[in-house]
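In this view, the complex is presented without one of its protein chains, the others remaining in place.
So, subunit A:
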């Protein structure tokens, strides 16, 4: 197992390094002066210029420049934002929690609703129910997320006026950021209005989270359904039935844990599209997260913000991907067997 973990760690480092290499190469292609694209200092004084050249080794060869670039970026120096002239790392730290909050809530909605529905779909013998569930999930899978977001906000936000359609919280509430997660911060704050603020945050979260949850929800339903159908045909389920166990117990204790393994695997594959969708959803609902920050960065040609944002998001995705793969191996004895055979 240690050897396997070491290999995964190795893969993580190699992929991350390659990723940094791509970013480094792209940075040299940006249509502005190289030192400006790297540091984001608009009019550097002589001293600053010397510092930048020193930091990024601009007078050395390509390799030394790349090593210096990696050192700077991993050391937390992401440069200054071109538009606000604030350190990009600070801006990133202030927008990341909002994105996490949205993604976690959307993922939870997808899993909590998707897995039971997938199990139900696999158990129903009724042709019509099956067709309905498949039709709904396929439509949900095909729907363009920006269009869905617009329709939902037009209908529930404007026509019916039930839910707020932009931002994270009503600006009347003054919440001191502690953890960055608005749901937690409102509960932690000592204002007398914290419950109403919490409710307000929840209402603001509802539409973006539902829009974002549609894609993972449909994928989870489909994968759970096909995995459950696979598992339920196996002999150990028949053995459990022969022992006279209740159907509900068979499903929850014997079938579901096995069916969840492929779901876990697909969650890893879905991270990339999920991140793309999250960016669009944040943009539509004016959610103050990484996505809308990056989009405004590209509109303003803020090259340091683009680099920092892409670096952070991709490293996160690489890390989560490998984490999910490791979890998959840990929870699945079959793939462990394969592993030892390969070694």
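What we mean here is this: a contact is a pair of C-beta atoms (placed from the backbone, for glycine too) under 8 Å apart; a residue touches a chain by one contact, two chains touch by 3 or more; residues count from 1.
The working rule: contacts and distances are computed from a predicted model.
Peer 1: One chain isn't displayed here; going by UniProt, is it "TonB-dependent receptor", "Cytochrome c oxidase subunit 1", "Peptidoglycan glycosyltransferase MrdB" or "ABC transporter permease subunit"?
Peer 2: "ABC transporter permease subunit"
Peer 1: Thinking of the whole complex, not just what is shown, which of A:9, A:138 or A:286 touches the missing chain?
Peer 2: Selected residue, touching the omitted chain: A:138.
Peer 1: Check each of A:14, A:93, A:239 or A:334 against the chain that is not shown and name the one that touches it.
Peer 2: Among A:14, A:93, A:239 or A:334, only A:14 touches the chain that is not shown.
Peer 1: Residue-wise, where is subunit A in contact with the chain that is not depicted?
Peer 2: Touch set of subunit A with respect to the missing chain: 11, 14-16, 18-19, 22-23, 26, 29-31, 131, 134-135, 138-139, 141-147, 150-151, 154, 158, 271-273, 275-276, 279-280, 283, 294-295, 298-299, 301, 303, 306, 309-310, 313-314, 317-318, 321.
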